[in-house]
Every structure is written in structure tokens, then in C-alpha cells.
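Quick one: this structure, given as C-alpha cells, is what I'll be asking you about.
Note that this complex is displayed minus one protein chain, with the remaining chains in position.
Presenting chain A:
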Amino acid sequence: MLSCHPSLDILTDYSSGTLPLAHALGVSVHLDQCPHCREQMRRLNNVGAELFAEQIIDSRPEHMASLKSNVLAAIANSDQPVAHSKHESEQETVFQHIPRSLRRLIPKGFNELNWMPLTPSFKLATLSDEAGGPQIALSRVKPGARLPNHTHTGNEITVVLKGAFSDDEGLYREGDFICRDHNHKHQPRVTKDAECICLIILDSPIEFTGWLTRFLNPIMRYFHPNKGNALPS
């Protein structure tokens, strides 16, 4: 049983479709691994569905008739959907530890991503950087390593994909969903038995607070899509 789940507020925003896309991706990765939250989501969707079904409708019949004939014309020209032709077994090894929701962004497995080493034990790979939006990235940390002391300048969502890490508030395992706000300052440490890969969604760049690791801050800002005028000079 996972111990860290998205809050009910976040799940409701996901269900109603109001959660920013990048955050929704994080929730979805958690849902892939958490039957409990899937059941909660199913129930929240039911609420939306009944509100949807009970709406007062006001459409002109002749207008609807013309839309209907467009739909019928479109399906008459469309072919049956093709079944997936990929070899399932081959896919399974590549996709070990990669939840369904992330497979399009990590099509060839973790090792084929463009990893940028930030410290000897900590690498980062950007998955998507929508201009002006949050950064979606993977962090990869060696077994037993400590991450440099850092603080978050915006909200940060972390979903553990492989391995485990801990900080002063607890231990986080595969599938756990952790949401931190900008007041949070922490120093995560990866467990000794295995490397740890996490999906991270950053509203704004992480800031390292250690005296030696401060030099990373311009780099973190540079790689965040929301860089504005924070380019390293």
C-alpha cells in the first residue's frame, strides 16, 4: 500500500479537468500504480458525469441535425481502428518501472534519455518543456546518495518511479506522490540498496542552498522553460 497520495483537492481538479496538464501527468503516473486513488477517481468522475447528464439543454433541432449528418459522413469515411502491432513482451522489458502514462515521453526506456549530470551522483533529464509552463523532468540519483540541500521556489510534484528516498518527513517508495510547496527546504537521501528515479514537475526552478552547490542555480534556471531573463550571463 502506497503511503503518499494526491490530496482530494488535487484529485477533484484532475477529475474536473482543471489541473494544469503537467500536474495532471504526475497524478496520472500515480494513478497507474495506485488502485486506491483509481477508485477515488472513478467516484469523482461519476459526480462530473451526473452533473453533465443533468444539464439543461438548449439546442435547435435543425442545427443538431446538420451536426449529426457531419458525424455520420465522417464515420462512413473512417476505417476501423487498428490494433496495436507492437510486440508486447519486447515492450515490457523496455518499459519496466515506466508507468503507462509516461511511455510516450520515454519511448526507449530510461537509459536512452538525454541525462545531464549535475553532480557526480545526480542526473537530470528533461521530458517536456512547454514554454512558460512547468518543467517535467526525471531525476536519477545513485544508491545512498544525498541530494544537495535545496529549496523550491514554486510547487513541486515528485512521483517515485524506481527505488526509494527519504527526507526528514518520511520514506517514499515506488508510486508515492509527493507535493511540496515553495516554503519547503529539504535534503532527500536515496536508500542504499538501489538507485532512485523520480518524475519531477517543477513550477519554477529548484534552488540549491549549499555554498558549493549554488553554482548550479543558473543552470537549473536555464533548463527551466519558465526562464524569462534568468539566462546565465
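Simple rule for what comes next: a contact is a pair of C-beta atoms (placed from the backbone, for glycine too) under 8 Å apart; a residue touches a chain by one contact, two chains touch by 3 or more; residues count from 1.
The rule is simple: contacts and distances are computed from a predicted model.
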item: UniProt protein name of the chain not shown, from "Electron transfer flavoprotein subunit alpha/FixB family protein", "RNA polymerase sigma factor", "Transketolase N-terminal domain-containing protein" or "OadG family protein"; value: "RNA polymerase sigma factor"
item: Candidates A:His5, A:His150, A:Arg189 or A:His224 - the one touching the absent chain; value: A:His5
item: Residue numbers in chain A that touch the chain omitted from display; value: 5, 8-9, 12-19, 21-22, 24-25, 28-29, 31, 35-36, 38-59, 64, 67-68, 70-72, 74-75, 78, 81, 100-102, 104-105, 128, 130-133, 136
